[in-house]
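Note that one protein chain is taken out, while the other chains of the complex remain in position.
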């Protein structure tokens, strides 16, 4: 392992600690590794050690390289200092990706509490976006003002470049209300972005990994809480791909949940979207009207849209009696139609 | 085991199947059991077998009695028929609770998809509320109109009598969008009601338990999905109490996440709530201003409210240097003040 | 579900309770199911309810049909009465396999404590062998005499027809010492039979599933103990095959761990076995001597046998530089040579 701490900004006491695992040799199927950048919490008044190295160890144990950014806090917390620190760190990592055998497009960020705010800002506002974000009991709304009155609400910043996110939170968190995670999820849902979330029945703020070595002070903790660690690793494997015989496997999960957010239409677009675009509606009407229905009645585009508005056209194709040629013709037509709502 | 199916409504073909486990004897610490009432999905067009007995078996394996309600569907689905079926079933179970050795205030409901709609209606609108609700990829918003145009949106019905809820959903469900669960959680959050939720990164609609014996048709399924079964049992144990040496233990988790929703004020009320009630603000000001702060500065009620608005007063007591007498006096005063926002 | 109890022997009060799940219809990929026959413990003085229905529920939850045999105890416990009861039950199930949609060659037996003795006897001595056996803190040695002085030691009865076994036990069991499981495993190892075992660091005798609803009286229980339930289901899926799109998938795990116990030689035989049969040794010498070695030295059959005696010839083929033709020729030759030690 290569382990070192470099100073990114002496005046603001910003440091980047790296834990870089070996590749090749006995790890011959791993020419390069995915990585995670850790942003500890601490109310922009400190960077908690409880959310730094212990978190790194869990991702290292799963074969990920890890970095800890100790960003600008206290008198240096004024926005955009912390986000600038992040940008500098992520640029530094990506610049050294080849040298350190890191996959530059498989770098996640994880943040806790105020560090979760910074992670959310990185995911929504940064120039150097991470490729996935893990947000732990993160203060992502204007609630952040309580600890840093210059820091922005990030919910409104969620855009199509926001990467897949994994969120976790205890329901009765009295420091950062669970509404923070709920509102962020709602924004992600509106943009069609993949996410996973686990809101646990009870537990305090700031439980870190929920492990016996980290619960200080000890509070009653819902037994599911420690699961987020393995679950977040599973999520990263789904969106980055798992270690395979020859580098990472194909991801099992895409950036967007369907095709509604891409530049051109496709079979992954939903019925309600396609039916609202006359040219697309015409292209798919025949195939949809040959769909097998539950009760054997005749399907219509309008009927299917009203029953299954969010179903993708390709799923309808799966139970339509239309010919393969007819389906392919519909798909070919869609592929020629620009997405009128595309925000890119 | 006692296993039987009775007909609740012959005309509408409504049946209640019961699986009742033995008590006493070798189960000498179990004089009575908690129970769960299962509402299968099927778009109000059928009651799916994949979400009926296989689900019962998992809760039976954990020591819960189980019931399956096959409610009014197809031509009988007109609202409030299904809810009436639920009311009849729950009344029937509670009336027989003593005979069947069931704890009448520890009865959960679980529903999937359209059955999840009915479970949500039971939790928010029924006369006979369940004591907890598990909502699986449930269609709880006006989206329900797609399969039952007489059925109500349940999100707006969430009230203080709504019991603790456990929700799960796949992020990219194309039949019932995840916004259904998000909006229900948001409503629960506003009412201070305990909930737990798990939104999985990917997976189809209708995965039931996510078990290999139930995936029909087989689709790619996020590896965390099957966890909801054990997690929901853990949640029920948290809110009902686990099996103990003498009946169920005390619950680890309350109906409400804090005291803001009770008839009288208390130490479990949040700072922002108490500070807005002049009499309460005066009662707690002394204790709060003796709180130890992060940076050693002098605490004030206003400062603490702005930093930690959602923290409970009793938590502040934990790190206030005020005397035990002073704290107790504050709590005694609060206990005399009616909650002006009480909706009861 | 079909649920009924039939009397197998009125005089000895022997009953068979069946829990049979539906097939076809919505379970369209399940034309027939695997099953498990449960033999509760109780020192041949009773059949414990704590090891009967609660166990059935867990296997039913996984899609297995379940049966409980309440066999001859107390004054009827004289051997071979209990084994005769088992034979009668297993015959009855297999005779009805077609009617009940059970796979007749995918029927496991599970027994606890004295019921584990009976399960071990079924696995080693019965005419109607089960297809797998789960032995829970089972008294399989002459220790059984303490509760039934007519019952046989089963360890010496392990033979090549003994099916794959899954064993679990608490290390400090003071009623049935862990040596019982150790000696049974040792006998299985000698016969090359597949097994899995979990011996937990501490815990009492008779913990059943280790679930909070079953610990009576409550004792301190090692946290890994409850895992045996899911692990045993995983093991059964490995040896029977998991539910697939068209009936059960191929098993991932065979009856024997290598080819040494089959009628004819094969590439699955070990080096030490093949090298002791002159004709076989000659057949494989060329391929083995072209194996790549750790330190680049020249391989010899004798050297490889001394270093890796238990490695299968087919594994050597994987890192031998011999040609495909040469390897195939060796395999073809082996397939013509009868196994001189075959006991079948």
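Here the chain labels run A, B and C in written order, and each chain numbers its own residues starting at 1.
The working rule: a residue touches a chain if its C-beta (ideal position, glycine included) is under 8 Å from a C-beta of that chain, and two chains touch if they have at least 3 such contacts.
Since this is a predicted model, take the numbers as computed values, not measurements.
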Interface partners of the hidden chain - shown chains only, full complex considered: A, C
Absent-chain contact - pick from C:1, C:160 or C:182: C:182
Options C:5, C:91, C:150 or C:307, residue touching the unrepresented chain: C:307
Omitted-chain contact residue, chosen from A:71, A:168, A:195 or A:243: A:243
Touch list for subunit C against the chain that is not drawn: 43, 45, 74, 145-147, 164, 166, 171-175, 177-179, 182, 185-186, 189, 194-202, 220, 222-224, 227, 231, 234-235, 238-239, 252-253, 257-258, 270, 294-295, 306-312, 315
Contact footprint on subunit A, counting only the chain that is left out: 1, 3, 21-22, 25-30, 48-50, 53-54, 57-58, 60-63, 209, 211-214, 216-218, 237, 242-245
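One rule holds in what follows: only the chains that are shown with their structure count from here on.
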Topology of the chain contact graph, where touching chains are joined (line, ring, star, complete, other): line
Chain copies touching (subunit B, subunit C) - same or different residues, decided at half shared: same
Size of the rotation, in steps of 5 degrees, that lays the CA trace of subunit A over subunit B: 180
Subunit A and subunit C, separation of their C-alpha mean positions in angstrom: 44
Distance from subunit B to subunit A - Cα centre to Cα centre, in angstrom: 28
Averaged-CA centre spacing for the pair subunit C and subunit B, given as whole angstrom: 42
Multi-chain contact residues (two or more partners), subunit C: none
